[in-house]
Structure formats: C-alpha cells, structure tokens
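A single protein chain has been omitted; all remaining protein chains appear in their positions.
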Amino acid sequence: MNALLEIVDVSKRFGGLQAVEGLSLTVDEGEILGLIGPNGAGKSTVFNLINGCYPPDSGRIVLAGADITGEPPYRIARRGIARAHQIVQPLDNLTVLDNCVVGACFGRENLPLAAARRLAREVLEQIRLADRMDALAGSLTTAGKKRLELARALCARPKLLLLDEVLAGLNPTEIESMIEIVRGIRAGGVAVLMIEHVMRAVMSLSDRIVVLNTGRWLAEGPPEAVANDPDVIAAYLGDPSLMAAVERSA
Amino acid sequence: MWRRPFPWLIGLMVLLFALIPYCTNDVQLRESLLLAALYIVLASNLNLMIGYAGYVNFGNIVFFGLGGYFCVYLVDAWQWQLLPSALAAGFAVGALALLFGLGILRLRGAFFALATIGVNEAIRQFVANFEPWGGATGIYLSLDAYRPLGGPMQALWTAYFLMVAVMGASLFLSDAIKNSKFGLGLLAIGQNEDAASVLGVPTPGYKAVVYTASAFLPALAGGIYFFKSGIIEPAGAFNLSLSIEAIVMVMLGGQGTVIGPAVGAFLYEELRGLLLTSEAFSHFQLVIAGSLLLIIVLFVPGGLMGFIHRQFPRTRHWLE
Partner (left out) sequence: MIGIAASVADGVLVGAVYGLAAMGLTLIWGVMNVINLAHGAIIVFGMFGLYFLAAALGVPAYAAIPGVIVLGFVAGVALYWIAVHRVIGQAELMSLLSTFAVNMVLIGLGTALFSTSPYNIPVSLPGLTWEGYTFTGTHIVAATIAAAIAGLLYLLLHRTRVGKAIRAVAGNRGAAELCGIPTRRVLAMAFGLGVALAAVSGTLIATLFPFTILSGEAYQLKSFVVTVLGGLGNPAGALLGGIALGLVEGLMTPFMPVSWTSVVEFALFVIVLIGYPRGIFAFSRS
C-alpha cells in the first residue's frame, strides 16, 4: 500500500509544554488508522499540525509525496485533507445545505456553485441529514451537528479524512450508525485517521492503531497486537474499556 | 441572474429613482433622493464587510472622502471631465484600499475596527497638511468646472443620474456577490473564520478582495458628491459621524441581506431629516442613533429584513 500521509520526526512545543516530540507515523492510502492515547497525549495537536493550524517546530509533513509543512489550512484543504472537529464548528447562520456547499466548493475539487450544490445534496442523502437540509445549522441537535460536521468534510472529497472524536457523546445506536458510515467512507477509497476514545469502535474499525503517550510514539500495529502490548496497557493503567474491548474482539 | 425576481426589483428601484424627479422636474426631491442614493451606496458597500465577511469597518468613510478628493483634484487642477475623474478616483482608492487592507486585515474583531478608524484619522490628518490638495481649507471648484457638462444646472442633473447609476451598481454588486461562490466563502468567514480556513476558503485573499471591492463604489460616489457640492475639505470629507451612521443604516435595515442596507439607508435618512428639522431633537441625533443601534443589536440583530424574513419566510426568496 502506498503511503498517503507521512509525518516525519515532528515536534511542537507550547511555552513550557512539549505537546508532541519526535513523532513519526504514516497513513496508507485507503486505510483506517486509529490514533489513541491517554488524555493529554498530544493527539489533537497532531491533527492541528496536519491541518496547518500551526506549523511544527521541527520535522516534516508530507502528503502524497508533496511537502506540506507550514502551509496554511486552506491550502491543505485544497490538497485533499478534510477534518471533522471534536468541538463541532457549524456555520450557525447558514443552512445545513449551505454548510455542505462550502465544503464542496472549497475542498479538493474546488467545484463551482451548481455542481457543489448537487454534490452536497447527495452527501446529505447518504448521511441521512437530507430532511434537515434547509434548517439553520445552529438549530440542530448535537448529534445532528456532528453528522453535519462529517457531511461537510466529506463534501470536500478528501483523500484523507481526519476524524476527531466523532463518537463522543453519542448513544450506542448512533455509534453503530456512525461506524457503518465510516466503513462506507473507507470503501469509497478515502483514508481515515481517527482519534477516538470509544475503544470498541477503534478496535473494530481500524486497520492499524498508533498509540501516543505524552506526545511521543508509544506503540503501533494491528488492533489486537496493540491491545496486548504491555507498554500500552501500562499507559492506560488498566483502562477497563480497553480491556473490555480487547476481550470482545478476541 | 435575471431568472430570479430580486434583480428585477433592483432595476425597478433604479428606474424609479431616475424617472420620478426627472418627470416631475422637482429639484428638491432630486436633492433629497441624491442623498438617499448616496447613503444607499455607502451602506450597501459597507454591508459587504459587515454583513458578509463579519468585519466592522468603522472608518469606511475614508473611501468616500478620498474618492472625493481625487476626483475634485483631477477636475480642478487637470481639467478632467467628471466621469473619467470619478472612475480614476475609484481605481486609485481601490488600489490604496488593497495596500492598507493587506496590512490591517490580519487583525481580528475590534482591532480591525479600530485600525480602520486609525486609517481614517491618519488620512484626514495627512490631507489636512497636504498643500496640493488645499491643506486644511480644501479645494473649491470654480463654475468653469461645470461648463463641459452644460453649466451648473445641467451638471447637477448629470451628477444625480450618475449617483443613481452608482447606487444601482452597488446593489447589483451586492446581489451578484451574495449569490456567488465568493460570497459563500465570505459568509463562511463571517460565521467562523478559522473553520472557514480549514474548509479551504482562502481567507486572506478573499478578505483583501472584498475590502477593495467595498472601497470602489463609495469612492466614485464621493467623487460625484463633492463635484456637485463644489467644495471639499478634510473635516467634511472624512466625517466619522457619517461613517458611524452608515453602520447604523446597515444594522437597521438588516446586515447580510442585499436590500437591507438600502432600506436602512432610506429609513435612516427620513428619520434624520425629521430629527434635524425638529428643534428639540437636533441635539440628540447621536443619542437617538446610538439608542437605535443598541436596540437593534440587543433585540433585532437581523434588522428590519431579518424581522420580515422571520415573520414571512416566503419573502426570503424574492426579497433578498
């Protein structure tokens, strides 16, 4: 499999806090890579670095062979990386449809308005938000906003989708439904890098998992291997949900 | 564009503005409508910044004043005709706006707002000391300046029709932007600039373009207005109060809509006329404008059009 995104020896410090240190990881085309680790491990920082929200202090980020280190967010979006944020960021006073049209217009394909509208409608059908198309984004429920966040990211037709805790706050039914959606995304050829705390989802969805701890790479490999890794277990200190997930997938 | 009802509405409005004073030959009405048209130009173009991109340009009057100065100077010192002078003024101010904009558009929120006041004040100070433009006394146009247009009386009519044309252009520009991909990007920036950037909206470029665009037509209007007035001086050209009133007009009518600023400008001009003639209220102009703005921001942030759109959702489609 070809490497789509390569993070090479990247570090980032905020004042006194070394958020990420010497991290290297690769996301292959068409794979789902899970990014897990205890709170404060630096996962969201990694996303912000990939996105271009701020540049790394050192190291490189390479997308499909092109060095994107230090590029501004809108250029990285144009190259084909889209993101669904942990704290949802709907464009409140625009309709659900218009939110998605923005994603389609300014994403990788840089579509004109009419084509973008058509694409947005399709995606909203797939995500089952079409019935709320003309509602203002600010009026949706949290679950609805999370779906919108995802739909909007998909409208950008990315090559790589960054999912930041999209399952947080969802009930079991909604989680199942979201898992199916993510599988469908991978089936469409989009690579997914997901930060997630809902362990059973990560275990069942991911092709591979990378574990971070205090900003550094801790372990990497297929889900079962990672779950049984003694360093990982120590880092989570017997996290019951992790153990339960391991037991269920065994 | 012409498949939607709204542009036809704009066309109708322009036609009415042009025909009614002409057919009735009512000079007083014409002067009143000229002022209304000017306010509509200022408010509409300001709306591009406030209502679309979410940036409050407190010093927006600087475009108007500078445009006036460029135009009057070209007419007076170089004996140019009105139309090319006004157009040249528009382009000159647009270029300056791009230059300043690239600097101050990096600032967010209140800092941008204050920086625009700073730009206005700095330019007023500069012009007041700039001898080729008359310094603190300004420039007076001799009656000769009106001869190419057939004398002062005729020139006033020409100036009026030009102003109406600029008003129409402002409204059409607003409409065209709102329904374009560029406009959607601006609206996204206005909602959440960081999210918009992550979504791929090229924020620095878009902001620079809209800031420049919002400068061009007010500069033209300034050229026409001060040509017609025959005199321009720093205090009147860079009048911060008018700048502020433009903001009130935009908020009153409904920021983010196309017709809103026009409605707001019209209403405010009527209100202002009423207040100025009433002895008791003339001192309280600022108080009333401020209270109006406060009430709008607190209770009806969508302005009049926002209110109408909410009460009668169907109007959203044909009264944009």
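Each chain gets a letter, A and B, in the order it is written, and its residues are counted from 1.
The rule we apply is simple: a residue touches a chain if its C-beta (ideal position, glycine included) is under 8 Å from a C-beta of that chain, and two chains touch if they have at least 3 such contacts.
Note that this is a predicted model, so its numbers are computed, not measured.
Chemist: May I ask you to name the displayed chains that the omitted chain touches in the full complex?
Modeler: B
Chemist: May I ask which residue of B:8, B:111, B:140 or B:318 touches the chain that does not appear here?
Modeler: Of the listed residues, the one touching the omitted chain is B:111.
Chemist: Please pick, from B:10, B:247 or B:304, the residue that touches the omitted chain in the full complex.
Modeler: B:247
Chemist: Write the list of subunit B residues that the hidden chain touches.
Modeler: Counting only subunit B, the missing chain is touched by 50, 54, 56, 58, 103-104, 106-111, 113-115, 118, 121-122, 125, 244, 247, 251, 283-294, 297-298, 301.
Simple rule for what comes next: only the chains that are shown with their structure count from here on.
Chemist: Hey, how far is the Cα centre of subunit A from the one of subunit B, in Å?
Modeler: Distance between chain centres: 44 Å.
Chemist: Contact residues on subunit B for subunit A in the complex?
Modeler: Contacts found on subunit B: 180-181, 184-185, 187-188, 191-192, 194-204, 256.
Chemist: Give the list of subunit A residues in touch with subunit B in this complex.
Modeler: Subunit A reaches subunit B through residues 51, 53, 72-75, 77-78, 82-83, 85, 89, 91-94, 98, 101-103, 105-107, 110, 112-113, 116, 152, 156.
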